[in-house]
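As you look at this complex, bear in mind that one protein chain is not there, while each of the others sits in place.
Think of it as A and B in the order they're written, each chain with its own count starting at 1.
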Amino acid sequence: MSPYGTPGGFGTPAGPTVFDPATLPCDDNVNAYTFCVELKGSQWFLQKGKMIAYYGSMEFNGVGHGRLDRLVRTSFHSPLHASDWVVAEGSGKMLLADRAFDVNSYDLEDGNLTIRSGNLLAFQPTLALKQSIVPGFLTLIGTGKFVAASNGPVVFMEPPIRVDPQALVGWADCPSPCHHYDHGYMTGVMGGLRALTGLGGASGEEHQFEFVGAGTVLLQSTETLLAEQATGAVPSGAGVPGAGGTHTSPSQTAGTQRLPGQLGDLQRRFGL
Amino acid sequence: MGTAGYLRCVAMFRLQGSKVLAVDMTGDAVKAKNGSMVAYDGQMAFKKMSGGGEGLRGMVTRRLTGEQMTVMEVKGHGTCWFADRASEINLVNLQGDKLYVESSNLLATDAGLRTGTSFTGMRGASQGNGLFTTTVEGHGQAAIMSDGPAVVLRVSSQYPLTVDPGAYVAHQGNLRQSFQSGVTFRTLMGEGGGEAFQIRFEGDGLVYVQPSERNTIAGDV
């Protein structure tokens, strides 16, 4: 199905596929970049700024809206996130999209999936949203549908696998996410020399996230990350990762602190 | 395909993939966004034009409206390929009706189509795009750009449509626009985020929306 006009189609008023509420899909993709949600008196949580158009009558309320207190209490466990989310309710069809990134829906059945916070667009209230222990990630638990964006189609891989931090979209079930450092590279004479002088460059791949165990790892092709949504500060307390900081900055949450000898992007471009 | 195009001796628009417009020309001309040519074969000549509006009056309008789009005329024999920052390209066939498009989203038109500016009211202001939109009128093809492939939505009497201003690309047909407020933001912390604007379309016609939102001052939904 091509959404585009056929060349020279002078006979048709418009080449591309024209949608109306009857022909738009229900809770499915219109194309790779646009997702259509049908509301029949039901509710969806959605991130602000992701609704591009709708038919029908709908109401959008900030998550802090008093009437929604009960819903928020059962499904939304990320209070400091609240200002980024709205609840859509009513009846009709609405289109969701995010900066022309690929969007896809995922069904969870009594399951869990952890996803980079900037990638999550919308979810059904039958799912519970919680902050992950891993900074910058959110976990969805329960049964229901959610919609997420990715830079290019998402690729599903099975552990064991090592992943560039910036290519990680999320993971499902219980692989154990941990850091992996390429010690062979960082130590030894060359490693020391690089650390001291910055000469010789770095491969840029000294640090990965490692996943082992049963589950699925979701990958995207990117180094330009989707804007990190602040997951909110974690209450400070002993043993809570990331506690104490205010908002985790993108560079920290992405886990891309520069290692000694690893040069910036500008230098990379100029080959130094 | 499109023998009609050759008989009428107008440039043939075709898409090469979804992000490149190829125009086959046999001595005729097209108007295109300045600098959008990525390659050509054969012989081509380029000419800078003052803008969408014709003549002095168009120029003055441009000045006043602050619309920055500069247009070039490309004329020649061969194929010319156009693209702009990897935007998706959508072909629109016009048969005497009028297309309203954000000027930054117009890539190319048949030289025979008339382009002008139209007052859009508040929508332009809320997008920071100026108060005027480009109009394209006549018989022929136009290529409009969107960030991600545009979805074309039909508006009819029983199906009015509400669109986020940042996702709006273009519309054609007999449509009325009005503003409505979108979300009410009252959060737990009581930070009143204000209200967001949406555009409501009623009447009969088509609206092109893109799967992306420009930054607007209208607020987010």
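Quick note on the criterion: a residue touches a chain if its C-beta (ideal position, glycine included) is under 8 Å from a C-beta of that chain, and two chains touch if they have at least 3 such contacts.
We take it that contacts and distances are computed from a predicted model.
**Student:** Can you tell which of "RNA polymerase sigma factor", "Multiple sugar transport system permease protein", "CU044_5270 family protein" or "AIM24 family protein" UniProt lists for the chain that's not drawn?
**Tutor:** "AIM24 family protein"
**Student:** Of B:Trp81, B:Tyr159 or B:Phe179, which one is in contact with the hidden chain?
**Tutor:** Of the candidates B:Trp81, B:Tyr159 or B:Phe179, B:Trp81 is in touch with the missing chain.
**Student:** Take the complete complex as the reference. Which residues in subunit A touch the chain that isn't displayed?
**Tutor:** 151-153, 155, 157, 160-164, 167, 182, 184-185, 200-205, 208, 217, 219-224, 268-271
**Student:** Identify the residues of subunit B touching the omitted chain, counting contacts across the whole complex.
**Tutor:** On the subunit B side, contact with the omitted chain comes from 16-17, 19-20, 34-48, 72, 78, 81, 83-87.
By our rule, only the chains that are shown with their structure count from here on.
**Student:** Between subunit A and subunit B, what is the gap in Å from one C-alpha centre to the other?
**Tutor:** So the centre of subunit A lies 30 Å away from the centre of subunit B.
**Student:** Of all residues in subunit A, which touch subunit B in the complex?
**Tutor:** 3-10, 12-21, 30-34, 48-49, 51-55, 58, 60-66, 79, 82-83, 86, 95, 97-101, 103
**Student:** Would you tell me which residues of subunit B are touching subunit A in their complex?
**Tutor:** 1-5, 12-15, 18, 88, 90-93, 95, 147-154, 156, 159-164, 166-167, 172, 182-191, 193, 196, 206-207, 209-213, 220-221
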